[in-house]
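For this view, one protein chain was removed and the others were kept in their places.
Up next, subunit A:
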Amino acid sequence: MEGGLGLLVGGGSPNESTMSKLEVVEAEASSYPVEAELELGLGLSLGSGGGGGKGKANAWGDCGRILTAKDFPSVVSQPHRPNKNNNNSSIPSACVVGAVSGTKRAADSVSHEGGSPTAGSQVVGWPPIRAYRMNSLVNQAKAARAEEDKGIGEKDKSKDNLKKKICNGNKANVTGNEKGHLGFVKVNMDGVPIGRKVDLNAHACYETLAQALEEMFFRSTTTINSIGGEKQQVTKPSKLLDGSSEFVLTYEDKEGDWMLVGDVPWGSQLSNLADRENVELLTPEQTPPPLPDVPNLCKKASNHEDVRSQWTCSKIPG
């Protein structure tokens, strides 16, 4: 690489030579063809790493290392298509796994990092972000990933039936007392990438909650003040709760079972949703087998005792 741009070799005033070399660089940059086909994959690998110049039998042992372009003399001259989704997932995952599992340290460190990195970024200690910041990002990312994705303009590439979760948006770093943060819950609808926030404290019974959700998801022109506005008034029966909608409202309870919302008194429901993180709106195909009879839930919280005994499930028409 002695030639390069020759930027800093030779005399002349530094500014001048910099200027002219800059132009050269830009000219080069614009004339560089981009070949769409080949993608240069850099990879961690065991064993024979190191460039040709090394010579000696390589006893890297268990250490993985990122191979540089020099390790691929036959392909180094070919252009690398900038990989828009570039993360270390361009590294062959088999190599990565091998390298990581070879060192216990690596495996330990990966588990130290809180949320598990995706398949690509298995390099220990990379990116170089303080562990404290990483942990705090992990906690907050869990709670806010859907909205962040929207903010960064990333499309979620997973399959159509996006099963998203309701997260208590304030769960980050809260270990004990949840009461003060109970209000905000994010609800996601199956098939819709963007979740909406609902303040449970703004609702006194299931009916208003269901109405708010219906407004949010089925009538997108109406904007509900979902961040704890006025207490909602009951105007008409909710389709979500009586089964006439094609969606049902569910949440995941402490034991990890999926329960239908509305099964317990409103007050208990609040605490259920505080402890757990998952509430979904499911499509018909995913609902549990229908149970007989659908009571009308248009009752105030005080009446929930009888509702509880009668409540079974919503029936999905057609």
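Here is the rule we use: contacts are C-beta pairs under 8 Å (C-beta built on N, C-alpha and C of every residue); 3 or more make two chains touch, one makes a residue touch a chain; residues count from 1.
Simple rule for what comes next: contacts and distances are computed from a predicted model.
**Q** Looking at UniProt, which of "F-box domain-containing protein", "3-methyl-2-oxobutanoate dehydrogenase (2-methylpropanoyl-transferring)", "beta-aspartyl-peptidase" or "Phospholipid-transporting ATPase" names the chain that isn't shown?
**A** "F-box domain-containing protein"
**Q** Contacts of subunit A with the missing chain: which residues?
**A** Subunit A touches the chain not shown through residues 1-2, 4-5, 7-8, 14-15, 18-19, 21-22, 25-26, 28-29, 32, 42, 50-51, 53-54, 59-70, 79-80, 82, 85-90, 103-105, 108-109, 112-113, 115-118, 120-121, 123-134, 136-138, 140-141, 144-145, 147-148, 151-154, 169-170, 172-177, 180-181, 183-184, 197, 199, 225, 227-229.
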